[in-house]
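Structure below; questions to follow.
Every protein chain but one is kept in place in this view of the complex.
For reference, chains read A, B and C in written order, and residue numbers begin at 1 within each chain.
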Amino acid sequence: MHSLVDTATLERPAAAPASRSVSLVFTGSGGAGAMTAGQILLDAAAKAGFYGLMSRSMGPQIRGGEAAAMLRLSNRPVAALGDGFDLLVAFDWGSVARFAAELPLGPKSLVLVDDEQGETPAFVVASGAEVLCLAFERTAEAIPDGRVNMVGVGAAARLIGLDPDGLVAAIETKLGRKGAATIAAAKAAIEAGERLVAEHPPVARLGRGEGSADGRWNISGNEATGLGAIRGGIGFVAAYPITPSTEILEWMAPALERTGGVLVQAEDELASINMIIGASFSGVPSMTATSGPGLSLMSESLGLAVASETPVVVVDVMRGGPSTGIPTKSEQSDLAIALDGLHGDAPHLVLAPNSIDDCLATTQWAVHLAEKLQTPAIVLSDQSLGQSRVVTDRPPDRPYRAERLVAAADTANYRRYAVTESGVSPMAIPGTPGLAHVADGLEHSERGTPSAAAADHQRQLDKRQGKLDRCDYGADWADVEGDGAVAIVTWGSVTGPAREAAARLRARGEEVRLISLRLLAPARPVEMAAALSGVERLLVVEQSHSKQFLKYLRANYDLPTATKSFARPGPLPVRPVEIEARLSDWSMQ
Amino acid sequence: MHSLVDTATLERPAAAPASRSVSLVFTGSGGAGAMTAGQILLDAAAKAGFYGLMSRSMGPQIRGGEAAAMLRLSNRPVAALGDGFDLLVAFDWGSVARFAAELPLGPKSLVLVDDEQGETPAFVVASGAEVLCLAFERTAEAIPDGRVNMVGVGAAARLIGLDPDGLVAAIETKLGRKGAATIAAAKAAIEAGERLVAEHPPVARLGRGEGSADGRWNISGNEATGLGAIRGGIGFVAAYPITPSTEILEWMAPALERTGGVLVQAEDELASINMIIGASFSGVPSMTATSGPGLSLMSESLGLAVASETPVVVVDVMRGGPSTGIPTKSEQSDLAIALDGLHGDAPHLVLAPNSIDDCLATTQWAVHLAEKLQTPAIVLSDQSLGQSRVVTDRPPDRPYRAERLVAAADTANYRRYAVTESGVSPMAIPGTPGLAHVADGLEHSERGTPSAAAADHQRQLDKRQGKLDRCDYGADWADVEGDGAVAIVTWGSVTGPAREAAARLRARGEEVRLISLRLLAPARPVEMAAALSGVERLLVVEQSHSKQFLKYLRANYDLPTATKSFARPGPLPVRPVEIEARLSDWSMQ
Amino acid sequence: MSIRGNLALRQDAPAPLRAADFRSDVDPIWCPGCGHHALLLAVTTALAELGVAHENVAFVSGIGCSSRIPAYTNVYGFHGVHGRALPTATGVKLARPDLTVIAAGGDGDGLSIGGNHFTHACRRNVDMTYIVMDNQVYGMTKGQASPTTSADWSGSKLTPHGTGISPVEPARLALVAGANFIARGFSGQPKEVAKLIVAAVRHPGFSFVHVLSPCVTYRKEQREWKHAVHPSLDAAPPSRMDEAMHRLADDDGFTTGILFSGDRPAFAPDRQQRMAIGSFDAQFAA
Partner (left out) sequence: MSIRGNLALRQDAPAPLRAADFRSDVDPIWCPGCGHHALLLAVTTALAELGVAHENVAFVSGIGCSSRIPAYTNVYGFHGVHGRALPTATGVKLARPDLTVIAAGGDGDGLSIGGNHFTHACRRNVDMTYIVMDNQVYGMTKGQASPTTSADWSGSKLTPHGTGISPVEPARLALVAGANFIARGFSGQPKEVAKLIVAAVRHPGFSFVHVLSPCVTYRKEQREWKHAVHPSLDAAPPSRMDEAMHRLADDDGFTTGILFSGDRPAFAPDRQQRMAIGSFDAQFAA
């Protein structure tokens, strides 16, 4: 068993009548439809009044490779995958062993598999899970147009005790356009699936959720990022496709068409970043989305945005690195380059959403801040946020809009880079009479004329750093939750499991503080000192190999002597139980 | 007076008969020949048995702009410019005021200027320096083919009391090829210049140095870098021109031609870095040279070199940033990007020469380490090292050569990325039978096959970090000099003034330690702890605005509580007196 | 605001403007005698002739001696990084179709490091004008070979025996890449160059003006260009790519005038707002 998780602690209760939370996964080779199965079950759970989350994991094959849809459903908002899976539905064994480490199973887990698949993979056997071989394939074949994944959905729904109404509604919404016959076939397959496991005791009894789908959202992180960008005021996007960020562009292209904006596919990332700099210089809030390799290519021109004081937003949906790395899997290892990847002294903004739905608010805030401070903002999302879907309460509206400080026409003696109290200088937008000037990446005087003088350099460096340092970022710089002398500090997607670990400890009566940084640069020493005040033990949690977040914290903040790091590279998600264990036993490495 | 230096402390003694050290500067508009004047005086001082150093400062004009040749000559090795200038020779006032901040003058300074130049610039007046108006131009005109800069050289040589023999020898070497008439004209102009100031008391009395030019070198940092590269074993260079690194290429192109290597001018920096990766993959130690903007563009492919474990050396001759910044002036602000500018967890080497002649040894060491550890090495030089010349003792030969761990033909079951004890895996060079494999920037198994498995990722990340951490770097990781509870920690070109400041304090009987890091990455916590042991007060000195070096130190090392930073951006050089002052008065910011 | 081609005209029609009305008070850093001085005059003359309002022109460049040009005019300018003038200009024009967008820079900036953007800008055919100030050398970095340098030029220490590499002919490259208008001029003839720039700006889509502009410091021999250039003898420039390929196949690289005048419509994404931002929410109802 490759899992790093101690699966003995899995939550599934022996004959759990009251369980209102369940983790399950569908796996299968490309054609099997594991993703659709997961999607429909998530929709169904939402319609039945549950919260939930679905992550995806894919093999390297473009088509026909193995895929896993990992779900967690609950009557409480779900922030992360659980510690392991209660139920694994395998349409075929295929190369499922490649996912072994991503599929923690335990003796209490139940595994369903097609009964013609032959030998059970070693990691399943080793887990001690109960394996049930079912006639998935033959059952599907017996139904006209019946698909095996729908049989699996039926079996799973039954075993987790999900109210069947939601399932019917989900099918009708999802397959509505495909006509009555398709819907009928799907329903028949689902019912057949339910019958297949009718005799088996359920792994959970979800029933109906207390809530209702009304007012709830079902959204992916990449969609939320796109929506946040548009709400913030983005009117121009130039980008070059790259996994796992492309869905942001796919969502934004039609959306911008409707809002009167433009999205262009650029020839490469050097073009994307310079196109958005040009568009922003001309007055339109602009953005690009990419992943690590693309962000690397933008380094030089991000510096241009800093020096010329042109606001732009760059979303990096992180994947495994270095280099091409692991393009389809998640990691938090672009933190260092986002913070420090620009030559020269180039202060800029770095923000990170810390949940799937927070992609909306954080991206929107990034647009607002970039525009307000006339500087580039890098937003660090990752594959596990971007490509996962969540069923959640409708995210609240935030006041963050692009509001640029603009100079009035014919201002006398206009100086583009005038030193002001805030450090922000009114920007002249092309088309405004009397303010023509040249924005420049060379060091310059206040007027914008190139200058190599020490005094001009110092003045402009002070100004560019000062405007970031002096800005009031309010309470959103971090989520600080709970109290006590023990704290977890983390960022981004790892916040989900950290939050859950903290909640579990609190449920046991222990005080735990959670500090999840949303604004990573500029550093906020005063706010951080307050957040850390009284903390004696600090656990730094991140998904990187070289402890990038720990180093960032050490460089910028004063940390308690008893500071400990839990850092692991991708692609395995950090599980709540792992954080919990390290908090419970401080001697654990 | 714009200078940040307290010029009241200038060294020039009132009627100093025994002074054996002098600082002087020639300025003039492009055509005046200030650089040649400086060059000849430096050569002459060398031939007369002195050590010396010459830095250059240029205006933005391509041709005809203002230029300054800043010299320091001494009977001891010279590590840095002094605190200010004893003598300024201005062929014209031109735009010399632009250099004001770079030309610290004081009441004891002497300024020579052509007597037809009109009003003395305010900063000269404010300095209280004595101004002597001389008939430079008319004197030159009176001599057939006489050039004004030679008149200036003569006047300067006389005023610093330099033995005239060296001057004659320097002229003959420098102008030898131009024929006897040119030499005669130059000599006549020099003599006329000497006569012009015959009545004025000298500012110094150098006379003859104790040493001899024999065995000494006169070399620029960029040349030393090129020589170090070739000595290390570089056989292939691809690069794109950029100030202030181009002289490295200009020196290496003919040198490589002679050693059987190749230098190609690439279409851009993306091409340069990938060309050298290709060349190195094929077995030839390879290098490029660039400056900040070019290094930025190489970020992505540096990560490829890390992941594919292909050794390459990238020299960054730093200039003012961010963006295009101040291309002709020095700064240490590419430290952050050199350390952290790669996406993903991408451990690599970062080294920095800490004197002009150390460019040789450090570059040579970088070639050795990159090849030994199969990873990219970034060498951080800067404009003030690269474009300055030094007269110094012949640098000792170092044993550092490119020695790559190579796999033997037909090795059974060859795995390119095999996990070994050192972390270094034998590399198969194309042409070797039986070892064909694919080097890959995707994460991979030991064999090199792409893999998204957590276990392979962890294994290769461990290996790539481990090989750097476990290497024995010996004593060269830093220069640790002196003892005591007060220490300066610095790196790169700022080491020169720091070393001099420490020497001055020691001369006054105070104990001062100097720690100058040559190996910046990987961090050396054990060695650093030893170097810092017993230190109670630590002054961190660097030439950056955002305290990049301080942050690096905090992130990686445990520093004394009483750690203080002296950080200033370029282009003004850090002066010894400034460091001295901060050490003497700990309360000073 | 009236928009025609890549042209944001003045609304108020005051006295006709002259070239000097488009010069800023910044002194060029260029060497005395550099071809770029005359090219600057050509640009300001063209701007005056076009009758554009200062504030409606965006003049974008990269890095190089040539790329300093925007600062010497008094329209809106953006002096970006080396090689990226064209994507920057593309962003400006796509975001603000009402502006007249001109990009300029050197042969190194536009054809070496910026070469990819050049071919893609030609292909994309956004309504803007690109001027390459070609001196067949990197002036700013003190004289290295560029993509237009002839194979036997041995004036750089990096290529002391010549580059050994055939130069690329920018007009040919622009044509097969898809530029919609191609002209060639010589900075020694600033009035003619001004006319070409006027025609280029007025032409819809991506217009490319290749100007031979001597570097008197590193390529003194280029003073001879004045004897080499000769106007095109064609009555009218070709308007089809195949036709133009046939003509350029036989061109010597010194023909001045309009070499191609295509009729592809400019790339201009539809910009009408149809929907309020809030209305996206419905998509996400659980």
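Heads up, the rule we're going with is that contacts are C-beta pairs under 8 Å (C-beta built on N, C-alpha and C of every residue); 3 or more make two chains touch, one makes a residue touch a chain.
What you are looking at is a predicted structure, and each value in this text was computed from that prediction instead of being measured.
Seen in the complete assembly, the chain not on display touches A, B, C.
Across C:Asn56, C:Thr100 or C:Asn125, the single residue that touches the chain missing here is C:Asn125.
Considering the full assembly, B:Ile277 is the residue among B:Ile143, B:Ala188 or B:Ile277 that touches the omitted chain. Touching the chain that is not shown, out of B:Cys133, B:Val262, B:Leu405 or B:Ala581: B:Val262 (per the contact rule at the top).
Set against the missing chain, the residues B:Glu66, B:Glu102 or B:Glu223 yield one that touches it, B:Glu223. Touch with the chain that is not drawn comes from one residue among A:Gly84, A:Gly106, A:Gly166 or A:Pro293, which is A:Pro293. Mapped onto chain A, the interface with the missing chain covers residues 60-65, 240-243, 246, 249-250, 253-254, 257, 263, 265, 267-269, 293, 323-324. For chain C, the list of residues touching the undisplayed chain reads 112-116, 119-120, 123-125, 147, 164-169, 172-173, 175-178, 241-243, 245-246, 248-250, 264, 267, 269.
Along chain B, the points of touch with the absent chain fall at residues 43, 46-47, 213, 216-219, 223, 227, 230-231, 235-236, 238, 255, 257-262, 264, 266-268, 270-284, 286, 300-301, 303-304, 308, 391, 394, 428, 430-442, 449-450.
Criterion: only the chains that are shown with their structure count from here on.
Chain pairs B-C and A-C differ in how many C-beta pairs they share in contact, with the greater number at A-C. The geometric centre of chain A is 42 Å away from that of chain C, both derived from CA atoms. Centre-to-centre separation of chain B and chain C, using mean CA positions: 38 Å.
In chain C, the residues touching two or more other chains are 81, 83. Residue positions 300, 303-304, 308, 440-442, 450 of chain A are each in touch with at least two other chains.
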